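For this view, one protein chain was removed and the others were kept in their places.
Labels for the chains are A and B, by order of writing; each one numbers its residues from 1.
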Amino acid sequence: MSYEDIHFSKEELARYDRHIIIPDFGFEAQKKLKAAKVLVIGSGGLGSPSLLYLAAAGVGTIGIIDFDVVDDSNLQRQVLFGVDEIGKPKVEAAKKRLESLNPFITIKVYNQQLTSQNALDIIKDYDVVADGTDNFPTRYLVNDACVLLGKPNVYGSIFQFEGQVSVFNYTNKEGELGPNYRDLYPTPPPPGLVPSCAEGGVLGVLPGIIGSLQALEVIKVITGVGETMSGRFFIFDALNFETRTFKIKRSPSNPLNGDNPTIKHLIDYERFCGVKAVEKPIKEISSRELYDLQVRGEDIQIIDVREPHEYQIANMGGELIPLATVSASADKIDRNKKVIVHCKMGGRSAKAIHELEEKFGFTNLYNLKGGILGWIDEVQPELTKY
Amino acid sequence: MATIIIPTPLRKFTNNTARISIRANNVKGVVNELTFNFPDLKKHLLDEQGNIRSFVNVFVGDEDIRNLQKEQTPIKEETVISIVPAIAGGMA
Partner (left out) sequence: MLVIEQKPLDEMYQDALRSFPDECCGFFFGNEIGKERIITNILTVDNSKEGDKKRRFEIAPKDYLDAERFADENELQLLGVYHSHPNHPAVPSEHDRIAAQPYFSYIIISVKEKQIAEIRSWQLNESFQFEEETIENQSINQNK
């Protein structure tokens, strides 16, 4: 529905009366709200209050994406739901609640996870995004998708007792584009590493405050009323009731839209339920000890995980299985005798051993300390160091 | 051969070796050779674009490479390179 086609029924005019009579807001702003399409990502702690207030305000189309199900422990803060909704998909429960609050708007639900495969497709139909998720992978995904699609992203997050709000990727009336999340934090923890499931908990009311502030910013972005938080980063300390707002700017080294962008596609930072793995130390053997084994004639196997060109320069006669092919060649590795794994300095062979022990349960692997360089120093100085 | 000094937090990724000898022409070459030989160091030293992470300082002798030629800073024999993690934080 475009702005020109917006009509209000008598009931709607009565409902939004308190907006319409505010001099700095008025009918025009209410029309913009009805014409707007807002996607709220996550219907949990942050999503609950922002969805309630956006629906109440009369945002014409609200999309909700969440793949979670209502749990009793959610009710400490996710005020969108009640005990009757426990066990139901959150988006369905949210839709029902919001429709009963405001029957004049359209709620679209996506009972799925936002990923690099669907993000652009889903977000492109909306004008503004409100990011209510609280994990790095989705934050970066939403940020990147909004920048690639040119959509403003109203950001909110909670960390321990602190809440944060900003508006990313917003173009102001002068046509200037504001900063986005990667201007603050260019890179997340590397792919493959995500927050562990055991989180510190959250004071239930805090997302209520921050989510409501997000709804406020969405309304300001849509209507153009007031000054948005674009270019500013607001921090609220719930325990001390202290607030801080600091200025943020676009950074030329932003990998997404700085001077030399390198990120052109969405990235799925891998998710897994991080149970802390206890790192078992790997077994080591020195060059001298290996030499002694050979002199004694003990039956051993030597595996070399370097690259073929390195093998050409100098080798100890080991079986060449380059690091990247180690898992695929696990059946070439003996399980019944001492197997010494080496590389140039001891780093790649350590990695190979970790991989073989974790994936295949090997228990007879030894890392050659100092690698072939150490071997050349101590045992075979006639070989070429490189 | 330049010597690179590994700070305590990263030594578990270098089999507890604190000083490693590397042959290369500049800092970038040294870092590449180091992360090639000790792949587990990579995610702690480099970002996704392969550049040195902002919370890692690299010193050639006494000078921060940011005041020299950054990753292009040349390396000679006897150069000592120190990796120094930026220690920072705070309540906000």
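Convention: contacts are C-beta pairs under 8 Å (C-beta built on N, C-alpha and C of every residue); 3 or more make two chains touch, one makes a residue touch a chain.
As the structure is a prediction and not an experimental result, all values here were calculated from the model.
**Student:** Which of B:Thr3, B:Thr17, B:Asn32 or B:Ser82 sits in contact with the chain that's absent?
**Tutor:** Answering carefully, the residue with contact to the hidden chain is B:Ser82.
**Student:** Would you indicate which residue among A:Asn240, A:Asn336 or A:Thr363 is in contact with the undisplayed chain?
**Tutor:** Candidates A:Asn240, A:Asn336 or A:Thr363; residue touching the omitted chain: A:Asn240.
**Student:** List the chain B residues touching the unshown chain?
**Tutor:** 5, 7-12, 44, 55, 57, 59, 64, 82, 84-92
**Student:** Kindly note down the residues of chain A that lie in touch with the hidden chain.
**Tutor:** Spelled out for chain A, the touching residues are 159-162, 185, 189-190, 193-196, 198, 200, 237, 239-240, 274, 276-277.
Throughout what follows, only the chains that are shown with their structure count from here on.
**Student:** In their complex, what parts of chain B are in touch with chain A?
**Tutor:** Those residues of chain B that touch chain A are 13-15, 17, 20-21, 23, 36-41, 43, 47-49, 53-54, 92.
**Student:** What does chain A use to touch chain B in their complex?
**Tutor:** Its residues touching chain B are 186-187, 190-191, 193, 235, 244, 255, 262, 284, 323, 343-348, 350-351, 367, 369, 371, 373, 386.
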